[in-house]
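The chains shown are only part of the set, and none of them has been moved.
Per-chain numbering from 1; labels A and B assigned in written order.
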Amino acid sequence: MAASYTRRTLLTVVCESSIEARVVADAKHLGAHGYTASEARGGGQHGERDGGWPMSGNVRIEILCEAAVADAIAAHLQKTYFAAYAMVCYLSDVSVLRSDKF
Amino acid sequence: MPFEPVILFFLLGVIAGLARSDLKIPAVLYESLSIFLLLAIGLKGGVELARQSLSELLVPALVVVAIGALLPLIAFPVLQRLGKLSRADAASVAAHYGSVSVVTFAVGAAYLANLGQDYEGYMVVFLVLLEFPALMIGVWLAKRGQGGSNMGKVLHEVFAGKSIVLLVGGLLIGWMAGADGLKPLDNVFFDLFKGLLAIFLLEMGLVAAGRIGDLKRAGAFLLGFAVAMPLFAGALGALTASLIGLSVGGAALLATLYASASYIAAPAAMRIAVPEANPALSIGAALGITFPFNLVIGIPTYYWLASRLEGVV
């Protein structure tokens, strides 16, 4: 196969929409080169968030990056947002093409 | 007391929500309708403003804002001492009640139109002016003596927030274009207003029904506050209106503005600036109690109050 893969980390953050811009800015600041965001609903410790009106919308943000960058972002999110905002974040290992992008 | 049919749409939404109907107003329709309502209110106000000498507005506007700024300052100690709310929660709730609800204003205006009661067209200017001071005060109350007040972010959040952009933008467009210039747009921005407000209220009913759970966490004190505060603020509004010599209709609307609690601009601003405040408390009270209360009971009461005060002061 022509494709050659590199291991990278995929950091997924689900949080309330009101902080989307800040989470993305923080991630870039800590070394992320890109992100993907999509609208989401959900439920967890902070109750049901059904997206029916602006204050109850969630966003699902995915960031592909090097493991160290993912760690730094996750640590930053934990410190900055976990106490006061509805937020979940998790990491997984993926194989990417064009590793220089991430 | 006369009967305003748009409220029935709100009730339908509440009932559908409580009955766990699968009726959902898509979030995008909500956003689209709120863009429309904010723009339309702004345009209407701007057209009226064009008929007005701006300099005459200055003093009344200052009075309205200054007295309006008392509301969060009065609410805060009540919430913190009597209500035992944390500083952040008390400040956030105070900011919600100090700010204003555009939809409550719109229903108030519809109520007056239904009665054939005129009001000063520049009330929309007061609506805009009253939206943000309370938010600043709320942030200041929450952060006093703590440093890192984030006031810059709040200012940007509020002034570049969509509700101010659309209201002020509509106001300026209406003011520049005047009634004649906007005539070809009347079919949309004026004629459709009430029908689309009805659909928006249906959605607000569904949202309010979804806040019932929050109310349990809010506790009895906050429930009482959510009824008492609008009555107090409404009375203050009616008095302020007498002071600056508004008509009965204008007085009823100013009372409605003071009495209303923000659930668009305030939640967004508080979430950014006072994150440690629990949004379930402020939104539950503002949207779950005060909003329906004002729609059904408050507005007719403020109108009654305004009519009473007219002869007196």
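What we mean here is this: contacts are C-beta pairs under 8 Å (C-beta built on N, C-alpha and C of every residue); 3 or more make two chains touch, one makes a residue touch a chain.
What you see is a predicted model, and the numbers here were worked out from it, not measured in a lab.
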item	value
Whole-assembly formula, with each chain kind represented once in the display	A x3, B x3
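Going forward, only the chains that are shown with their structure count from here on.
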item	value
Geometric centre distance via CA averages, subunit B-subunit A, whole Å	35
Of subunit A, residues touching subunit B in the complex	16, 18-19, 39, 47-48, 50-57, 81, 83-85
Complex contact set, residues of subunit B against subunit A	24-25, 27, 30-31, 203, 206-207, 210, 213-214, 264, 267-268, 271-272, 275-276, 279-280, 283
